[in-house]
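Shown here: the complex without one of its protein chains, the others still in place.
Chains: A and B, in written order; residue numbering restarts at 1 for each.
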Amino acid sequence: MSDVVLSLQNLHKRFGALQATNDVSLDLRPGEIHALIGPNGAGKSTLIGQIAGNIRPDEGSVYLAGSEITSMSIAQRARLGLGRSFQVSSLAEPLSVMRNVMMGVQALQSHSFRFWKPVARDRQLLEPAYEALARMQLSHRAWTPVFELSHGERRQVEVACALALKPRALLLDEPMAGLGPEGSAKLTELLEALKLEVPILLIEHDMEAVFRLADRISVLVSGSVIAHGDSHTIRQDPRVREAYLGDSDA
Amino acid sequence: MTNTTSLSKNAALAPEADRPFDRKGLVQMALLGLLLLLPVAAYFLGHIYYVNLASRITIIAMAAVGLNLAIGYGGMVSFGHAAYFGLGGYVAGISAYHAFDITPFMTWPFSVPGSDNLLVIWLAAMLLCGLLALVIGAISLRTTGVYFIMITLAFAQMIYYFANSWPTYGGEDGLPIYIRNTLPLFNNNMLDSSDALTYFLICFTGLVLAMAITSRMMKSRFGAALTMARLNDVRLATAGISPYPIRLVAFVISAAITGLAGALYADLNGFVSPTMLSWHFSGELMVIVILGGVGRLYGPLAGAVLFVMMETFLGGVTQYWQLFLGLVLLGVVLFAKHGVMGWLAGRERNE
Partner (left out) sequence: MSVTLLIEQLLNGVQLGTMLFLMASGLTLVFGVMGLINLAHGSFYMVGAYATAAVTASTGSFLIGLAAGMTAAALVGALVELLVIRRLYHRPHLDQVLATFALILIFSEGTRWIFGSSPLWLSPPSWLTGFVTLPGDTRYPIYRLMLIGVGIAISIALYLLISRTRLGMRIRAGESDREMIGALGVNISKLYTLVFALGAALAGLAGALVGALQSVQVGMGEPVLILAFVVIVIGGIGSIKGALLGALLVGIVDTLGRVYLPIFFQAFMPPSEATGVGSALAAMLIYILMAVILAFKPKGLFSAHD
C-alpha cells in the first residue's frame, strides 16, 4: 500500500434519492494508467468531482501520496500534486497557450501576491511552463492564443497545464473526446510516454484507446465498481459485457 | 519527446509586442498630452475655470481607473464604488474639520488629531477605503453575478444612509472644508494647493501614477492570476491558485484608488456631501468605464473626458442633458461594445 499515489476509500455520495457513488474504492500506483469506464449515468462525473474537490463525499476518504485530501479545496489539492484535465476544454480562450500553462508553475513557486515583475520576462516562471509544453510537443505554439488552436492541440494544452503542476497523479477526464483517429493516436502515444513519470487515472469513452493504454481498468455502473482488472479480464467479464459493452455504442 | 535543453535560452520569453507608435499608442499619448497641455495653456490665458474643469476630469478618471481594475480587469461588477469615493472625500472633509477646529477626531483608545497635511489625508483615505473594501469584498465575493452587483450596491447605500443621518458631520447638508490643505515638500517648503494649476498638476500626477501602477500590476504574477480569475476561475483553481483572495486583494486596491480620488475631489470642491456616496455616482462611474472601453488602460480617461464634457457643454445647453446621456449610453451598450477607446484606438489584442 505504501507505493499507492492516489487512493479512494469507500466513497459514498447521494443526491436525494439517487445513490451517485456507492462504496467506491480505487487506487492508482506509480507507472500505471488506470482507466475508469462506465456507461452514461454511471456516476463518473460525480466520482471525478470528489477526487478533484468540487464535490464533497458523504462518507469515505481520498488520499494523495499518503495525505488525506478529502476536505481540501480544489486549489489545495492541485498544489499537493493533483493535475487535472476537463472533459470540456477549460482553457482561457483569449490568452496565449503559455499564459494558461504558466498558472500551475506560478502556484507551485510561491503565492501570487507579487505585483511588480512582469511575467513576460520572468524566466523562473516561463521556463518550467515551456518545458511542460515541450513534453506535449507544443512549444512552437507557446505564444499563440488558445482560440487559434485546433481541437487536438487544446487537448494537449490541457494536459500540459496539468503537467506544469509537477503532479504526482494525473486525473484526465475524457482527453480523447472529439478527437479524430489521428489526434487520438497522437495523444495515446504522448500519454504512454508520460505514465512512467506520472501515473494517470483516465476516464475515457474511447474503448479502443482504453484497451490499448490502460494497465488496469475499473468499471463503474450505477455508482458502484462492478469489475476490476487488466484489459483482457475486463473484455471477458460477463457482467461488464452485459452492463456496458452489450448495450453501448462503444 | 523533445529535448528541452537544446532549445534556445530565450525561447520561453514572450516575443516583443509593445510598439509605442502604433495607432493605439498615438491615441493614448495624444489623450494624456492634451489633458496636460490644455489646462496649462488655459491657466496662462487666465481661464481658471477650465483648469478646474481639467482637475475634475482628472479626478473622475482616477476614480474610474480604480473601478476599471475591479470591473475591467477583475470581472467584479461593483455597483458600489461611490462608497469608496465618498469615504475618501469624508476623510479629507473630516480631517480638515478637526484641523480647523483644533479638536481631536477621536480621543479613545488613542488621540487622533485632524490634519491639513495632504499626504496624511491621502494615506488615511486609501487605508480606510481599503479596509472598508476588505469587509464589503469579503462578504460580497462569496457570491457572483447578479448577487454581487446588488450586494455591492446595497452596502454602498448603507454607507450613504449612514452619512445622511449622522448629524456630527453635516448629515444630508454635507460638510464644507474651510481650510486649504497643504502638501509638504523638501526643506520645509509647502506646495500651495489653492493654486488651481498646482492642484491640477497634483491630480494629474496622481492619475498617471494610478494608471502606471495598474498597468505594471496587470503584467505581474498577480495580474496574471487576476486575469485568469476573470476569464476562467475554475482553470485558476485547478492550477492551484484560489481565486477568492486574488479577487479580494484586487477589490481592495481598486477601492483605495477610488478613495484617493474621492479625497482629491473633496479638496477641489472644498465640500463633501452624501451625494458623493450616492448610487447615482456609482452608476455614473460604471458608465464612464464602459463609455471609455472596459478593461483598457486608457478607457477610464477617455470615458471621463467624454462624460464631463457632455455634462459641462450639453448641461449648459439643456437642463435635461442626462436624457441625452441616457440615449448615448444605450447606444454604446447596444451597438458599440468596445467604447471610445475601441473606436479610436482599435480593439485590444486580448479581447
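Some observations on this one:
In this section, contacts are C-beta pairs under 8 Å (C-beta built on N, C-alpha and C of every residue); 3 or more make two chains touch, one makes a residue touch a chain.
What you see is a predicted model, and the numbers here were worked out from it, not measured in a lab.
Here the chain not displayed is in touch, across the complete complex, with B. Checked against the hidden chain, the listed residues B:250, B:294 or B:308 yield one contact partner: B:294. Seen across the whole complex, the unshown chain contacts subunit B at 71, 77, 79, 139, 142-143, 145-147, 149-151, 153-155, 157-158, 161-162, 164-168, 279, 283, 286-287, 290, 294, 320-323, 325-327, 329-330, 333-334, 337.
Going forward, only the chains that are shown with their structure count from here on.
Centre to centre, using the average C-alpha position, subunit A and subunit B are separated by 42 Å. On the subunit B side of its complex with subunit A, the touching residues are 1-2, 4, 7, 11-15, 216-217, 219-225, 227-228, 231-232, 234-242, 246, 249, 350-351.
Residues 52, 73-76, 78-79, 84, 86, 90-95, 98-100, 102-104, 106-108, 112-123, 125-127, 129-131, 134-135, 137, 139, 142-143, 161-162, 164-165, 193 of subunit A are the ones touching subunit B in the complex.
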